[in-house]
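A quick write-up on the structure given underneath.
The complex appears here without one of its protein chains, the remainder shown in place.
Chain lettering (A and B) follows the sequence in which the chains are written, and residue indices restart at 1 in each chain.
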Amino acid sequence: MPVYVLRRLAQTLLVLFVTSALVFGGLYLVGDPVEILVNPQADQEERARTAAALGLDRPALEQYGIFLKGAFTGDLGKSFVFGRPALQVILERMPATLELAFLAMLMSLGLGIPLGLYAGLRPHGFAARTIMAGSILGFSLPTFWVGLLLIMVFAVQLGWLPSTGRGPTTELLGLQISILTWEGLRYALLPALNLALFKLSLIIRLTRAQVREQSLLDYMRFARAKGLPRRRVIGVHLLKNILIPLITVIGLELGSVIAFAVVTETIFAWPGMGKLVIDSIFQLDRPVVVAYLLVTVFMFILINLLVDLLYSLLDPRVRISEAKG
Amino acid sequence: MSAVLPATVPAPQTPFRRFLEEFFDSKLATLGFALLAAIVLVALFAPFIAPHNPYDLAKLDLMDSRLAPGEQGLGGASYVLGTDGQGRDMLSAILYGLRVSLYVGVVSGIIALTLGALTGVLAAYAGGRVEQFVMRVVDIQLGFPAILVALILLAVLGRGVDKIIIALVCVQWAYYARTARSAALVERGKEYIEAARGLGLSGTRIVLRHLLPNALPPLIVVGTVQVAHAIALEATLSFLGLGLPSTEPSLGLLIANGYEYLMSGRYWISFYPGLALLATILAINLVGDQLRDVLNPRLAK
Partner (left out) sequence: MRLRVLLAGLALALPLQAQELNIGLSTPVTTMDPHFHNLTPNNSIAKHIFETLVGQDDQQALKPGLAESWKALDDTTWEIKLRKNVRWHDGSPFTAEDVLATLKRIPNVPNSPASFAIYTRPIADAKATDPHTVVLQTRAPHPLLPNDLATIHIISAKMAGMGTPDYNSGKAVNGTGPYRFGEYVSGDRVVLVANDKYYGARPAFAKVRFRMITNSAARVAALLAGDVQMIEAVPTADIARLKKDARVALASTVSNRVIYLHMDSGRERNSPFVTDAAGKPMEANPLRDPRVRKAISKMIDRNAIASRIMEGEARPAGQFLPETFHGTSKRLSPEKYDPDGAKTLLAAAGYPGVFGLTLHTPNNRYINDEKIAQAVAQFLTRGGIPTKVDAMPSAVFFSRGSKLEFSFLLAGWGAGTGENSSPLRSLVATFDRSLGNGAANRGRFSDAGVDAMIHTALTTIDDTKRGLMLAAATDKALGELTGVIPLHYEVSTWGVKKGLAYKARVDQYTLAHEVRMTK
C-alpha cells in the first residue's frame, strides 16, 4: 500500500508538469496580457515598459523556462494584476471557496441520500415521482439563473437572508472561516444552496438508481428472506453497498463543486478563488491561472487517491491494481 | 451466464419487439417519448414552423425590441411570445434555439460517451500502466474548469457550434471514463469474467460483450444527466460570454440573454426558453430512465 501511494504521488508531479505546460501554452495563445492590463491611454512606450516589467517581452519558451525554474523552489511567479506571489493570492481566497463547497456538499448529501433512498424504495409512489421530477428541475436550470432567482425571492422579496457577499469571519487553525457563526452562515446559505442544487439532483438520481439495482440482488433477497428487520436491511446492507459507487461520484463531484463555484461566486459576490480565477482568465493573469490549476489539479489527485483507497476498504472485491502486478 | 448478457441479444422471438414492449410498458416513459419525439420534430422542421427567421438580420426590426407576448410591432407583425432586446421573435428564436441546443447537447454527449466509455472500460480491463496513465489524464481533465478549456479553445479556434461541441466533449468525456471504469472494475472482479478469460475469449469480445454492457446502466444515468448538463453548461458559457455566436442563439444563450431582464419584469425573454429547455431535459430523462431499466440485464425479468 505505501508503495502504491508513493508511486501515485510521483505520477502527480508529472501530471502537474503537463498541466502547467498546457495552461501556459494555452493562455499564451489566447492573447497578450499587456493589451488588457495597460491603461487604454498608454502609448507604445508605456506598453513596451509594461511588457518588460512583467517579463512578457521574452520568447514564450524562455518565459516558461523561468516559470519552471521558479516552480521548483515553490515560487509560481507573481500575479500580473496584484504584483504579489500568485500562490499567496490563491491560498488567501481558498478558505472561502472550500467552506462554500463543503456546505454545498453537506447539503446535497444530507438531502440527496435520504430522498434518493426514499425514491428508490418506493419508486411508484407520488412522493417519489415528485422527488424525481424536482431533481430534473435541479439540473436543467442553469446555475446563474437559479442564483438570481434565489436572491430575488429570499433577499429582495422576503428579506430573510443577505443578497450577496461573505459574512464576518472567525479564525480557525489560521484560516478565516465564516460559516462557524450564525451571522456568517446566513451569508453562505443562498450561495451554498445554489451550488448544491445540481449535485443534489445528481445524488438523488444516483442513490435511487443504486437502490433499485441493489434491492434486486441476491443478498438483499436473502437478507429479507432471513427476516432481518427492514431498518437493518436498509441501514446496513443496502447503504453499505450503494455507498461504493456514490463515493466515486462524491469524490468526483467535490472537485467539480470547487470548479463550478466560479458561477455561484460571481453572482453572489463571494470572494473565493473561483471568482478570482475567472477574473484572472479575463485579465490574462497567467501566473494566477497556472497556479490555480496546479493547486486544483493537485487537490483532485489527492481526492481521487483517497477515493480509490476508500474503495478498496469498502469493497474487498476491488483490489488496488498495483497489488496484483 | 445468460443473466448478464444484454436483454436484446438472447431473446428467442424478435428482440426489438420485446424491447419496445418493455419500453412502452410505463405510461410515464411513453409520455416522455412522445414529448421528446415532438420536440425533435419541431426542432428538425423549425424553418417551416417558425413564423419568422431569427437568423436573418435584415428582417429584425430594432424598433420592435422587448415587446411583451402578444404585443404588436410597428410594422404590424404580432409576436406570440414577445421579442427580445434585438427585436427577435421569441417563438421563432426558441424553435431555432431548440435545434441548436439539441444538436450541441446530443452530439457532444454521444461523442463524449463513446470516447469516455471506451477509454474507461479499456483502462479497467487492461489494468496496470495503461489504467494508471488513462486515469491520470482523466484527473487532469477533471481538474480543468470547463470555462478555462472553453476560453482557450475559443481563442485558438474561434467561436461556433463545432467549437462548442469540441469544448463540451473535452469537458465531459472524463466523467464517462471514470464512471465506466469504476463500473467495469466491479465487474472485472466477478467470476464470470474470470470464466470468460478461462474459456479463452478474446479481449475485445470480453470488453465489448461483457464489460461494456454492464457498465451501461450507470453510463446511461450519467449520460442523460450529462446531455442536460451540456445544454446548461453551454448556457453558462454564454452567460460568461464564451458560448455560441449571438446572432444564432441556442436555448441556453436565449436564457443567458434574458437573464439581465429578469429583475425588470421582462420575464418572457428568459422564461419561455427556460420552459422549453426544461421540457426537453425532462423528456430526455424520462426516456433515459426507462431505457436504463429496460436495458439493465439485472432488472430484466
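Keep this in mind: a residue touches a chain if its C-beta (ideal position, glycine included) is under 8 Å from a C-beta of that chain, and two chains touch if they have at least 3 such contacts.
Remember, predicted model here, so these are calculated numbers, not experimental data.
When the full complex is taken into account, the listed residue touching the unshown chain is B:159, out of B:159, B:190 or B:209. Of the listed residues B:221, B:242 or B:255, the one in contact with the hidden chain in the full complex is B:242.
When the missing chain is restored to the complex, the residue among A:188, A:247, A:276 or A:290 that touches it is A:276.
Screening A:76, A:136, A:151 or A:193 against the full complex identifies A:151 as the residue touching the chain left out. Against the chain not displayed here, chain B makes contact via residues 57-58, 60, 62-63, 65-66, 85-87, 151, 154-155, 158-159, 241-242, 245-247, 259-266. Mapped onto chain A, the footprint of the missing chain covers residues 30-33, 35-47, 49-50, 53-54, 78, 80-84, 89, 92-93, 148, 151-152, 155-156, 159, 162-166, 266-269, 271, 275-276, 279, 281-284.
As a convention for this text, only the chains that are shown with their structure count from here on.
The touching residues of chain A, when paired with chain B in their complex, are 11, 14-15, 18-19, 22-23, 26-27, 29-31, 129, 132-133, 136-137, 139-145, 148-149, 152, 198, 201-202, 205-206, 209, 212-213, 216-217, 244-245, 248-249, 252, 255-256, 259-260, 262-263, 274, 277-278, 281, 289, 293, 296-297, 299-301, 304, 311, 315, 317-319, 321, 324-325. Residues of chain B that touch chain A in their complex: 28, 127-128, 131-132, 135-136, 139-140, 142-148, 151-152, 155-156, 175, 178-179, 182-183, 185-186, 189-190, 217-218, 221, 225, 228-229, 231-232, 235-236, 239-240, 252, 255-256, 259, 262-263, 270, 274, 277-278, 280-282, 285, 289, 292-293, 296, 298-299.
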